[in-house]
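Shown here: the complex without one of its protein chains, the others still in place.
Our next item is subunit A:
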């Protein structure tokens, strides 16, 4: 990889080489050009991403009473709502990620290794699924399991009861279900790519040595899939930490995550410093957990 890069650079640098004797003073030009090329994207990044982020951080240190202090942080950290939202966010994200990894691994195994008609179509559909907005899946779940959804409707029709038994959608479990459903394909995509690289001769060797499917999956397939699991898992973890649409659309009143809290504070309570504090915390957790994940997965030899 680095060698390829070096080669590309060497090739790019070549136009100067033959003319070297003619204009030796132009030797440092390539690096200047490179800096010039780097400037627009860096400037753009700073303008659209870093500057607003800096504004948010700045705002979080400016209480409504004026001046600059850590008072907004003290207020937010002291509030029960924040601590609850923090806990809810973290366990929902961790739970969803774990669920996605398990479900995604199982589904990808089936799609990749169990020959069934339509396996390719399913694999295609996963690509399409990735482009769906996250609230769509929540809507679909509402249609099925919502208070007036199909499942409950069928139940009340059949039994004559006033209410159906499926009320979990407005609980944290509903959010968990929706997040797992929506984010599982994000794990499957890299897994399917990894499985397609897997040498089937290895699986056959393992099998002829006397191993059954579970052992082959555990000891041959899983180790090869670890990098893909780490990649998919860290992506899903960060996406879940910051997920807003799914939580909003399930209409789970008791489920307040950090993004929901930001929304509530900023839009409903007009408490901008408070909202910014929560946002900063949210960003720090995302970056921190992601970093941790990367370190751990690198240690694991991924």
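The criterion applied here is as follows: a contact is a pair of C-beta atoms (placed from the backbone, for glycine too) under 8 Å apart; a residue touches a chain by one contact, two chains touch by 3 or more; residues count from 1.
The rule is simple: contacts and distances are computed from a predicted model.
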item	value
Omitted chain, identified by the protein name its UniProt record gives, among "ABC transporter ATP-binding protein", "RsbT co-antagonist protein RsbR", "NADH-quinone oxidoreductase subunit D" or "Xanthine dehydrogenase family protein subunit M"	"ABC transporter ATP-binding protein"
Touch with the omitted chain, as defined above, among A:220, A:255 or A:289	A:220
Residue of A:64, A:127, A:157 or A:199 in touch with the missing chain, whole complex considered	A:199
Which of A:78, A:158, A:209 or A:268 contacts the chain that the document leaves out	A:209
Sites on subunit A contacted by the missing partner chain, in the whole complex	199, 201-202, 204-212, 215, 219-220, 223-224, 301
